[in-house]
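Sharing a structure with you now.
All protein chains of the complex are present and in place, except for one that has been dropped.
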Amino acid sequence: MNNTTTKRNTTDIVKAGLAKRYARERRFKLMGVAAVSISMAFLAFLLISIFAKGLPAFQTTYIKLDITLEKKSLGLPEEPTAIEISRARYDKSIKKALLAQFPDVTKRKEKRMLYQFVSSYASRQVADALVADPTLLDTTASLWVLADDEVAALARQADYTLEKKDKQTEITRARIEELKAENRIETRFNWLFFQRGDSREPEAAGIKGAIMGSFYTLIVTLVLSFPIGVAAAVYLEEFAPKNKLTDIIEVNINNLAAVPSIVYGLLGVAVFINFFHLPRSAPLVGGIVLSLMTLPTIIIASRAALKSVPPSIADAALALGASKIQTITHHVLPLAMPGILTGTIIGMAQALGESAPLLMIGMVAFIVDVPTGITDPATVLPVQVYLWSDSPERAFTERTSAAIMVLLIFLIAMNALAVLLRKQFERRW
Amino acid sequence: MTKTAETTSSDTQSRNSQLLAEFKETTGNVRVTEPKMRMDNVNVHYGDNQAIFDVNLDLGKNEVLAMIGPSGCGKSTFLRCMNRMNDTVDSCRVTGSLTLDGEDIYAPEQDVVLLRARVGMVFQKPNPFPKSIYDNVAYGPRIHGLASSKDELDQIVETSLKRASIWNEVKDRLDAPGTGLSGGQQQRLCIARTIAVSPEIILMDEPCSALDPIATASIEELIDELRQNYAIAIVTHSMQQAARVSQRTAYFHLGRLIELGETKKIFTNPSHELTENYITGRFG
Partner (left out) sequence: MPLSNSLLIILAIALIGFFITRQRAYSIALKNGGVAKLHSLPLYYGYLAGIWALVPALILLACWSAFENTLINSSVLGLAPADLVAQGEDQMALLLNQVQNIAAGSIEASPDDALQARMVARMQSLQGTSLLIKSALAIILAVVGVLWAFKSVNPNYRARIKVEGFVRIAMLLCASVAVLTTVGIVFSVLFESVRFFGKVPISEFMLGTHWSPQTSIREDQVASEGSFGAIPLFLGTLLISAIALIVAVPIGLMSAIYLTEYAKPQVRAFAKPAMEILAGIPTVVYGFFAALTVAPALRGWGESIGLSVSSESALAAGLVMGVMIIPFVSSLSDDVLNAVPQTMRDGSLGLGATKSETIRQVVIPAALPGIVGGVLLAASRAIGETMIVVMAAGLAANMTVNPLEAVTTVTVQIVTLLTGDQEFDSAKTLAAFALGLMLFITTLVLNVIALHVVRKYREQYE
């Protein structure tokens, strides 16, 4: 029988090709490993580079100056009120204190350089100190004030190797050494970063304004998108008749989920700002635009959650004579709630990281004040990142990275919450 | 009447458990004179669960061996050990010795690709690839490099389709997608696909369970013809099918090989009480 020969043949042929085929197999698998590694490496590189850049921003440098605070030269009356103290200008006193600290400076140009040693925010700090303790007036007070960002950068480094070696830097460095010798310079944790709004001076710029802006924007987003999203999901999942209109709504929702976010920004400008005349730059409009954007996410997640509740439970309630809406509100919705909440949190996390549509509706303005309501002009964290990333000062680059770190921490916390919720309430029917 | 039936059924249940507890070794002769594949003391574990207990079995040349038994008895698991398809399940562990022409198929130096080229498999549900009929059959020869020219490949495809008795139905539309065929045709296409690699053994895992009676009949006819060139092991749910196509039949129960013998004998005069209970339909 010639069958045996074919069989031998098969074995031999297959054997002959094996080495090559296994080499191909290894190469293919290696490509997979490489693909995953590239993504992981990029993630690691991104996080490390941002953390390395951002960490210095959590430190700031203070200088102790002996500031003479005479009421007369400050233009204050004999019995100044807190408001008057807080409104007075202290720049001159600070400049004098600086000159007193470095008496060798005499030339005009050198003086101007010296005045940049402390931040312009120092005046505000002196005012705050005086409001807290008015007895300091008419004395020479030793006060810690904020140093300029460049000074801070130099003061943080032990060996100065990284800095450019021009004459001005040399002088500044010498002065820092001088202050160090007198224990007049100190690096502290940068609380200001979490207590202040934006500023032109990097050392005095904070993210509280942006955080509050994000907070108000997200509140508006949540208040609008959660009830509307859940109601829409319940309707589509439980009530909607199978007809053309329902089909259109369905297709619409899926498409909206993939529309570029900037298009929502255009909608915001055209409809809410130009047509309804809602205030520009306000969390109200930002929240409305973001809620339209997150609605599809919430609806899709909620529908999936509703779908996963077994019909037997609804049947049981219906069989007891509960109305359809009672069945849903008493039984189906509570059971679907963990899934709905998970989807909502993920939608909110997306909204928190979104910036493009907010640029369109004017949330990119330079805003110093911390917003106190949904109609105040405000910016949000990601937009603050965008604004600062444009500034050339290195201290702003550091603060940009620090703001990104804060943003990422919020996002990771939200996602962790979603995962936790899913794990905690996950049910298998 | 109903009451009696219930009693009988629960009686059978307890009797079966008792028999299983007493079970020592397989009834009947598990060995053949000219084995193609020989299996000794095969145990299979899925994680902590044991699925197969100490099975000894031979598959002879040019025979059709049927494996029957109630659901979950381990017959499919056992079949999938024979060409190491269980490798795809992470938690699966196989011990014991399985040899093909005297070579241990679980030996470290044994190549699973070569093994599967020699031991082909037909699955429960017809699973043609989403390719043309021609490409489905040519797939095996192509990956193994069995044909050195286009003509040779055409030849292999034609022979395989003819052997699987489907040539006449598809010869005019070899470029049509394999998924467009009827269920029975798809399964014969899958058999042709297996034959195209010229294996020595063909394993069939309930090949007709998804098919209608007419398609089933044509597959059974085909199995009988294939016996001349290949050793065939077939898992089946249908005792009639086992009786029609096989020479020997193995009866599995909860992971144990209870009885093995000539098909005629098993179905007319089973030796073990468990086999008899199954054959006579007291449970299943």
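Lettered A and B in written order, each chain numbered from 1.
FYI, a residue touches a chain if its C-beta (ideal position, glycine included) is under 8 Å from a C-beta of that chain, and two chains touch if they have at least 3 such contacts.
Only a predicted model underlies this, so the values are computations on that prediction, with no experimental measurement involved.
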item: Shown chains touched by the chain that is not drawn here; value: A, B
item: Sole contact to the chain not displayed, among A:N9, A:Q195 or A:N274; value: A:N274
item: Touching residue (missing chain; options A:L99, A:M113, A:L136 or A:L236); value: A:L236
item: Which of A:D12, A:E25 or A:E170 contacts the chain that the document leaves out; value: A:E25
item: Of A:L98, A:L114, A:I176 or A:A349, the one touching the omitted chain in the full complex; value: A:A349
item: Positions on subunit A where the hidden chain makes contact; value: 14, 21-22, 24-25, 28-29, 31-36, 38-40, 42-43, 46, 49-50, 227-229, 231-232, 234-236, 239-240, 248-249, 251-256, 258-267, 269-271, 274, 277, 292, 295-296, 299, 323-325, 349, 352-356, 359-360, 362, 364, 382-383, 385-386, 389, 397, 400-401, 404, 407-408, 411-412, 415
item: Contacts of subunit B with the absent chain, listed as residue ranges; value: 83, 85, 88, 90, 113-118, 120-121, 123-125, 127-131, 139-140, 143-144, 190, 193-194, 197
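Going forward, only the chains that are shown with their structure count from here on.
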item: Footprint of subunit B on subunit A - complex, ascending; value: 3, 6-7, 9-11, 13-18, 21
item: List of subunit B residues in touch with subunit A within their complex; value: 111, 113-114, 117-118, 143-146, 197-200, 229
